[in-house]
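Note that one protein chain of the assembly has been removed; the remaining protein chains are unaltered in position.
We call the chains A, B and C, going by the order they appear; numbering starts again at 1 in every chain.
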Amino acid sequence: MSKINKVVLAYSGGLDTSAIVPWLKENYGCEVVAFVADVGQGEEELAGVEQKAIASGASACYVVDLKEEMVSDYIYPTLKTGATYEGTYLLGTSMARPIIAKAQVEIARKVGADALSHGCTGKGNDQVRFESCFSALAPDLKVIAPWREWSLSSRESLLDYLAERNIPCAASATKIYSRDANAWHISHEGGELEDPWNEPSSQVWTMTNSPEAAPDKPEYVSLLVEKGEITAVNGERYSPYQCLVKLNEIAAPHGVGRVDIVENRLVGMKSRGCYETPGGTVMMAALQAIDELILDKSCRKWKASLSEEFAHLVYDGRWFTPLKDSILAAAESFAQQATGEVVLKLYKGHVQAVQKQSINSLYSEDFATFGEDDVYDQSHAEGFIRLFSLSSRISALNKLKQQ
Amino acid sequence: MSKINKVVLAYSGGLDTSAIVPWLKENYGCEVVAFVADVGQGEEELAGVEQKAIASGASACYVVDLKEEMVSDYIYPTLKTGATYEGTYLLGTSMARPIIAKAQVEIARKVGADALSHGCTGKGNDQVRFESCFSALAPDLKVIAPWREWSLSSRESLLDYLAERNIPCAASATKIYSRDANAWHISHEGGELEDPWNEPSSQVWTMTNSPEAAPDKPEYVSLLVEKGEITAVNGERYSPYQCLVKLNEIAAPHGVGRVDIVENRLVGMKSRGCYETPGGTVMMAALQAIDELILDKSCRKWKASLSEEFAHLVYDGRWFTPLKDSILAAAESFAQQATGEVVLKLYKGHVQAVQKQSINSLYSEDFATFGEDDVYDQSHAEGFIRLFSLSSRISALNKLKQQ
Amino acid sequence: MSKINKVVLAYSGGLDTSAIVPWLKENYGCEVVAFVADVGQGEEELAGVEQKAIASGASACYVVDLKEEMVSDYIYPTLKTGATYEGTYLLGTSMARPIIAKAQVEIARKVGADALSHGCTGKGNDQVRFESCFSALAPDLKVIAPWREWSLSSRESLLDYLAERNIPCAASATKIYSRDANAWHISHEGGELEDPWNEPSSQVWTMTNSPEAAPDKPEYVSLLVEKGEITAVNGERYSPYQCLVKLNEIAAPHGVGRVDIVENRLVGMKSRGCYETPGGTVMMAALQAIDELILDKSCRKWKASLSEEFAHLVYDGRWFTPLKDSILAAAESFAQQATGEVVLKLYKGHVQAVQKQSINSLYSEDFATFGEDDVYDQSHAEGFIRLFSLSSRISALNKLKQQ
Partner (left out) sequence: MSKINKVVLAYSGGLDTSAIVPWLKENYGCEVVAFVADVGQGEEELAGVEQKAIASGASACYVVDLKEEMVSDYIYPTLKTGATYEGTYLLGTSMARPIIAKAQVEIARKVGADALSHGCTGKGNDQVRFESCFSALAPDLKVIAPWREWSLSSRESLLDYLAERNIPCAASATKIYSRDANAWHISHEGGELEDPWNEPSSQVWTMTNSPEAAPDKPEYVSLLVEKGEITAVNGERYSPYQCLVKLNEIAAPHGVGRVDIVENRLVGMKSRGCYETPGGTVMMAALQAIDELILDKSCRKWKASLSEEFAHLVYDGRWFTPLKDSILAAAESFAQQATGEVVLKLYKGHVQAVQKQSINSLYSEDFATFGEDDVYDQSHAEGFIRLFSLSSRISALNKLKQQ
């Protein structure tokens, strides 16, 4: 193993990273600096995290509030492209990785570290995302991925490892589900979900009401959209992060934003995940509604290809790449027109845009007043059709002649 | 106007085509043969349609049952591509047009007609769809589109036109919505929908319950999928059309399949439409669930591009084209693997696949038994990541050196 | 015909537009202002064009020098996307149309015209390009397309029409080829080219030497590329337009840039065209060479989709659209890195980049000095391969088990 002096670890306070701190010290003989990203995972997870880190043996612990930046610089850009992975997944974990990696590198520079570490397992996407970002931002720093190195392979063995070292840890020996939370979403894997033939049990879900338990009356929410971002909810302005918090509060009780899919991991195998993205699902629906008004046929087709490409890029952790800059530039160009207002109905697990308007709408209330002559003459349709179908006609005439 | 001897009219029995029969005879001096396509629009619409046609002055009326063929040869191919127009519209009207046009041409050949006619307006997509199909199938036949020629421009004027000729017609002078129905869906336009800022009123919807009125208990339905087609519902086998009928019966009470969108018409303007596609929405969800299991990452990305391209093609009426054959061949190739079983939960306007399995699943229950060594070694991940992010690394090192 | 007071005509001084001036006056009773775009079509074509316009009856003639603007604002953006239509055509005519339309609208605003006119025929692309641009820039102005209205249908009839009005015209009654020239290219249609089974005769080509007549010694030219634009030739700096002129001078004698294709017109039929684009072909080769150095695999794949999409857009005249802005933004993002130097060899009709370098190259001369450990460890390849092919492996194992 190459010589390491100081490593910055993406630390969560959970069982895995609690064990990684002493493991790094023992195996690399290095100082370990803990770095905790506050991406909105919640008070509960952050409570006492610095003390825990120190107790595990970290020389210091930096907790960095990334909540507003995450929504502004990672979530909104992604939303503007319309990206959803494999048609369904709203990329909640994926979008958080690059900002965490970036902040982690910044801490590493600040404390003069020569290595970076994370607690991702060797079968998942997150290791790829973190390390791809590290490659782009800090190719000179070593990367240590304990899960790919050590021989610890169960919660029990990790707990034993900590107990042997007298490091306190509140984690239990059994944990059914593996979850990842931030302001945007929470994901769930494991347990009965490992068989796609099992319906998720009610204990899977933690962020939203079930549709059955949701209120029997629909709720309407009005969103102001400005240049592709939601700037007000029911008439009140919010910062990007606060807006997301507000929409989570509104949408979660209605059971909005639950998704249950089998997806393709970047590392070649499939996994089954359940996701809860209440506020985000409402945001997506609102932006989609504005797109319906402002983008013409060719633009929507093009944007669909942007979305698909960007979804894979975000999912794969290729955030700090020229490809991201290019696709995003294309999406930002459209977003400049994405201004308007949308009213959405939330009911029993579902959100639907029921009212929409935009100053840049190509469907204008005043359409009729343009006058038939000026804008659309029905007789024009004949010419359009004749030329639109001309190659079919020529081809068919060719075949007739050849008979 | 060029000389026409005999024209076959796509006749519905409604006000427009009732007036077109005498109008064609008077203006083209030709015999008019009525052709009625039974695409599952319902008994009510078809009742007495032959008598009506004759009463309007048609020399004959052919009613052709296209229901099974439509589902087998138009709907399933489209489903296999995964096509949804602009992300939402399930193409119900679009898919019906080519089969109607094809059957109409067959009647024209049979009766020796030299022209084809339809009752589509000059501002819509259907004229383009019909006439594009005519171009491909019968480039030698004339096409007459009365709505682009005559001066009749209101329901009143059409009723007067019929009254003057003593042609009976049960149509009323006012009609709020314009609707189009077949076995797959019903569409609604007009009325208050013309302003996207209006939420659709309850009288818009005719095929499904509102989510609010839907049962308070969810219903589960089990579908057997074979090579991309649904072949059994809750264990009972059905023909393609009967399967669709069955799923409509199951899903409609739950309010499944309502959509309310502003879409881009092919002819350049936007329109607002509400659609109800209860059974079809369930079918799409089932096929999507199987795709989750059987298609790898690159295949799903590629299929997304097939879907997008095919959706525009179907929407635009470009069915009888080599482009359709090419895209469909690509989709059929995937569909050969699309075999499995899906259980879906229907509740309050929403359908969700909650259980899924396939013999061709890449997510196998037996995955673990492959053994770590044989299939996945976590240490491989490091190599993967290093090469996956190599260009980012080189680029970043370049920049470091230039500093 | 609707009332027109003053029309601005895109005037060339050729036979067609010479006849259009009096025809507009007689048929619309309006004043006709001639507008001549200098897009580098050459002194010969521009000589005396103002006098000709006045002699034809125009009330004024504006000659506007658009040469630098065309290269800067229309050609370079297109080059940055890498667009070539149907794999071959370098879009010479297509790129000139939007700038001409834009300048024509500016003249119309300046002189207070209420209509625009052009001399494009009804079977070609240019009418669509001009009028699509007019729609975007001046939807309030009427458009008159005489070739779609009048009954004049041959050069003889146009010459007679002018002779009857004593308008002098040097045009001859016969003209084999239809050509369109600007600084970027010259196109040729008609004559023996109308049969794709005919090889183009030597009289088709006017701008370049034949490869056979080209020098027997190759010539090398060195180009400096900065942010996607050629800024120096053989060490000497040039403005965008002057650079193109210089490269035409260098490449034309070598027979570089001849293309002979059957292409799909936007209006649905095919046409056969021969094009000469000597300097432009060299420019494209140089930019492609820089792309080889700076863009990684995913970026080149994405850029290929930009190119294809943009080529159709430019060909179709959809320049002043949000789609153009979006795709171009994506391409400009890449172009920011496109800086370097390329040496190209010109010989007997062909140009080849034989030397290339870039400060942003991902293929670095110093690659080896990164050291094997730092950048690429061959043992990493195994892990990469295992994960890269994992879904194939799982699928194959599935099949083995099912046997």
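FYI, a contact is a pair of C-beta atoms (placed from the backbone, for glycine too) under 8 Å apart; a residue touches a chain by one contact, two chains touch by 3 or more.
Everything quoted here is computed from the prediction, not taken from an experiment.
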Among C:Leu46, C:Val111 or C:Ile385, choose the residue that contacts the chain missing from this document, as touch is defined above. C:Ile385
The one of C:Gly29, C:Gly48, C:Gly122 or C:Pro168 in touch with the missing chain is C:Gly122
Kindly state which of the options A:Leu46, A:Ala232, A:Val245 or A:Leu390 is in contact with the chain not pictured. A:Leu390
Contact with the hidden chain only, please: which subunit A residues? 296-297, 359-362, 364, 366-367, 370, 374-377, 379-384, 386-388, 390-391, 393-395, 397-398, 401-402
Can you name the residues of subunit B that touch the chain not displayed here? 139, 264, 267-269, 295-296, 298-299, 302-303, 305-306, 309, 313, 318, 321-323, 325-327, 329-334, 337, 374, 387-391, 394
Absent-chain interface as seen on subunit C, which is shown: 86-87, 121-123, 127-128, 131-132, 135-140, 145, 147-148, 195-200, 211-212, 218, 260-264, 266-272, 288, 292-293, 295-297, 300-301, 304-305, 308, 312, 316, 318, 320-322, 343, 345, 347-350, 352-357, 361-363, 365, 367, 376, 378-379, 381-382, 384-385, 388-390, 392-393, 395-397, 400
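The criterion applied here is as follows: only the chains that are shown with their structure count from here on.
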Find the geometric centre of each of subunit A and subunit C from their Cα atoms only, then give the gap between the two centres in Å, rounded to an integer. 41
Multi-chain contacts in subunit B, i.e. residues touching at least two other chains, fall at 296-297, 361-362, 367, 376, 379, 381-382, 384, 388, 390, 393, 395, 397
